[in-house]
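Note that this complex is displayed minus one protein chain, with the remaining chains in position.
Chain nomenclature is as follows: A, B and C, assigned in order of appearance, with residue numbering initiated at 1 for each chain independently.
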Amino acid sequence: MTTLPSKKGIFTASVLQNRGMGAQFFRLSLELEKRANAFFCAASAGQFVEIDVSQLALPVEKLIPENLADSSQRNILLRRPFSFADIDSSNDCTIIEILYCVLGPATLRMKTLKTGDTVNLIGPLGNGFTIPEEKKSAILVAGGMGAPPLIHLAKVLKKQHQDIEITAFVGAKTKNDLAFFDIKTDKLKKKPDITLHQFAKHNIKTFISTDDGSAGFKGFVTEMLKNRLGENKPAGAETIIYACGPEAMLSATAALSGEFKIPCQVSLERLMACGIGLCQSCAVKCKDKNGGDVYKLCCKDGPVFWADEVIWE
Amino acid sequence: MTTLPSKKGIFTASVLQNRGMGAQFFRLSLELEKRANAFFCAASAGQFVEIDVSQLALPVEKLIPENLADSSQRNILLRRPFSFADIDSSNDCTIIEILYCVLGPATLRMKTLKTGDTVNLIGPLGNGFTIPEEKKSAILVAGGMGAPPLIHLAKVLKKQHQDIEITAFVGAKTKNDLAFFDIKTDKLKKKPDITLHQFAKHNIKTFISTDDGSAGFKGFVTEMLKNRLGENKPAGAETIIYACGPEAMLSATAALSGEFKIPCQVSLERLMACGIGLCQSCAVKCKDKNGGDVYKLCCKDGPVFWADEVIWE
Amino acid sequence: MKNKNIDLTVNLGTLKLINPLITASGTCGYADELDDFMDINQLGGFITKSITLNPRLGNDVPRIVETDSGMLNAIGLANIGVEKFVQEKVPLMERYKTPFFVNIAGQTIDEYVAVAEKLAQCKRLAGLELNISCPNVKKGGITFGTDPALVRQITGEVKKVVNDKLLIVKLTPNVTDISEIARAAVDSGADILSLINTFTAMVIDIETKKPVLANRTGGLSGPAIKPIAVYLVNKVYNEVAKSAGVPLVAGGGVRNASDAIEFIIAGAAAVTIGTGSFVNPDCAVKIIDGIEKYCLRHNITAVAELIGCLK
Partner (left out) sequence: MKNKNIDLTVNLGTLKLINPLITASGTCGYADELDDFMDINQLGGFITKSITLNPRLGNDVPRIVETDSGMLNAIGLANIGVEKFVQEKVPLMERYKTPFFVNIAGQTIDEYVAVAEKLAQCKRLAGLELNISCPNVKKGGITFGTDPALVRQITGEVKKVVNDKLLIVKLTPNVTDISEIARAAVDSGADILSLINTFTAMVIDIETKKPVLANRTGGLSGPAIKPIAVYLVNKVYNEVAKSAGVPLVAGGGVRNASDAIEFIIAGAAAVTIGTGSFVNPDCAVKIIDGIEKYCLRHNITAVAELIGCLK
């Protein structure tokens, strides 16, 4: 991508708040040590941090979901990557917000973080979304856990391009899996134009889908997106798609981007051992200039890629 | 030993209090789940529990002493043994007190326990001190970290034999290493008859020694004990010595027990993988009936042994 | 939690176990040490501490040291000797219905044979496990298990005296090609193979500049070694056991149902719990429960279907 990567560093951060949003979703606010301000002030949406959670406690046994009971016994060695869902950095102070979902031993331990605790993190890492000047409208496509960087991106887009028109498409398995969003439950009628708080505050029109139809459109978010693109036929030169979510969803979004000739950036996820380009564990198969295959690194060359440079399998 | 071992079990316990006593000494009060009452109501002084601390958090980096910084990174696998410093068990409720010293990764993690947290433990384990009916006086000898089971024993002795005369000899490297005891610091004059709170409340006369002379007698606790035994010449039939502390101190105490013909029980420590007789890691070399060598198990046959059955090396 | 629809039995040669959970040698005592924590009858099988011809005191202490997600042990085959074992411990086994296997060790082939002969007389025993892989004794032990010719010889000689008892040969992971050793054991009469024993390892106390263990080296066990064990089990299953129809008793670092299922999928007919019992002495029975739940969730009616089903 074209954004200039900022210098990376290792920092301690203190927990301002770690608040549950439903059973398995959490919002973690971290204040970084002062030394970090110079590193994070130019951080962009789509970048991420690697957090060391190896020394955190597990929740007590009865608070561990049954499906994680066995894997929770595993000791943590490696750091874990998390995107910014928001960042507020000035000369005085850097605060980052992380939205996370409890999926395994590391995120389970993160649940036990309390205000005043400290964690160690490396960042800012990778390359974020680029925001081309000429675009008049942006389409955000968030699948499952893919929302956090797009919530951040929405805020940045609105700040940098006040006139840009943003539409968001948000998909999840069920209504409960939309928990990253502060949806007022009374608004959860089964119609596809519910407004989510995080996007609503930026005046972003939001379309929701769930696989089981428990909220919004019933089906995949990319089906809903395809329907809308078919109806509206936005001009490729003026429009850009930003997507984050499961690989299958990104691949389908990339296909739509090709079909409707709208440029698209995707944020990919890989298992990462280092997050800083040392280990090559996070390979993403891409096309090189000569049409051959090349592996790029998700942590260093990504996590944001142009949809058409990735080889989708 | 002759006490009948009570049945063992695995229990959860909730932390009532975890209070620092000086920089590296802590007092942990645990309330066991109700199911434990039947197991612990007959527990004796000198028995112990094995606590699982593998899932506790490390203290934040700046609270980790420099000499433990490296070893603190080690993940904990095995449980850790701790004697009762007190136990209060009825049909309704079992509360145990543990006095511990921060020495390595496990005890460092224990520091982070807070009121309301839960831990998992196995107990009651091993055989405790026996309290022969005919004795008129008991001598307690505590070296360094050996105090906890003797504090418990003092209470039990006083309860079961109101007339028994108890004298305590307490040794440590320096004044600061006496921190298991609530000594009023203003009482810490350099004379060898300071009364320690835990013993004082049972009317036990206490003699203190420190290797550096920073409190009480300057020298080893066993030197001080030898002097007193030489002066007082207590009758072996009426007297018993109970000792707990570093192996070298126990060995010297055992020698005095032989020299002055006073029976002596010692509580030994070993690295223990299981605490329940499965692994044979905790071997204690003893004399068998035929004068040969035999290894007994510290966790099952001990931790309390008669001083004259142990082969001191 | 018992669900009648799920068949947890597995076959070890001619023996049918009620479930695939077995205690590993040296980590569960001789017979009744775990009584306070579980009903031994709930186990698929039980393998005792190594027994030698004469009693052995074992090594000096420290005999263990904790490492990251593991531990070293150098117990040195401390045991009461076969005679006392037959007199005092075998009768204890009558209390249970569980099949018992006695792990045997020695310094010479003759010693192995002598121990095996004595134990072959005990009706109560289902079989013997040949420990040719203990890293903590000076003679014998490990050297047998790393040389295919010796493995062939010792397995063959012991096989002659065990009568109808099942013969398990326990393999060491400290070799270039474990399949070669496995093949030698199978060719010379092993009914069952068990793996893995511990890895030779050392921890140094940097303050004293001495090894922590009195024996200097010890055997590494526990979760740290699990991924290597899973690989070796799958290798032996694919290269030797499957085609020979020889069941594997396998473990290394198992402490929960997921770990046990990993070994079964890799090719184990039964799973051993060693170090795991030190941390949670009741873990074997919890694991049986967990395997049952997994089968329910995956619509598996018989756990035996899972053996070696790795895709």
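To be clear about the criterion, a residue touches a chain if its C-beta (ideal position, glycine included) is under 8 Å from a C-beta of that chain, and two chains touch if they have at least 3 such contacts.
Keep in mind that this is a model prediction, so the values were computed, not measured.
Within the full complex, the chain left out of the display contacts the shown chains A, B, C. Screening C:Val175, C:Val236 or C:Ile287 for touch with the missing chain picks out C:Val175. Residue-wise, the contact with the chain that is not shown comes from C:Leu220, picked out of C:Leu220, C:Val249 or C:Ala269. Note on the undisplayed chain: of the listed residues C:Asn79, C:Asn103, C:Thr155 or C:Asn234, the one touching it is C:Asn234. Looking at chain A, the residues touching the absent chain are 7-10, 52, 54, 74-79, 122, 270-271, 273-274, 276-283, 293-295.
Residues of chain C that touch the chain left out of the display are 67-70, 72, 146, 174-177, 199-204, 206, 208-211, 217, 220, 223-228, 230-231, 234, 253, 258, 261-262, 265-266, 294, 309-311. Where chain B meets the missing chain, the touching residues are 69-71, 73-75.
Methods note: only the chains that are shown with their structure count from here on.
Innermost chain of the displayed assembly, by C-alpha centre distance to the whole-protein C-alpha centre, is C. Distance between chain B and chain C, defined via averaged C-alpha coordinates, is recorded as 36 Å.
If you average the Cα atoms of chain A and of chain C, the two centres end up 47 Å apart.
In chain A, the residues touching two or more other chains are 75.
Shown for chain C are the residues that touch two or more other chains, namely 68-69, 223.
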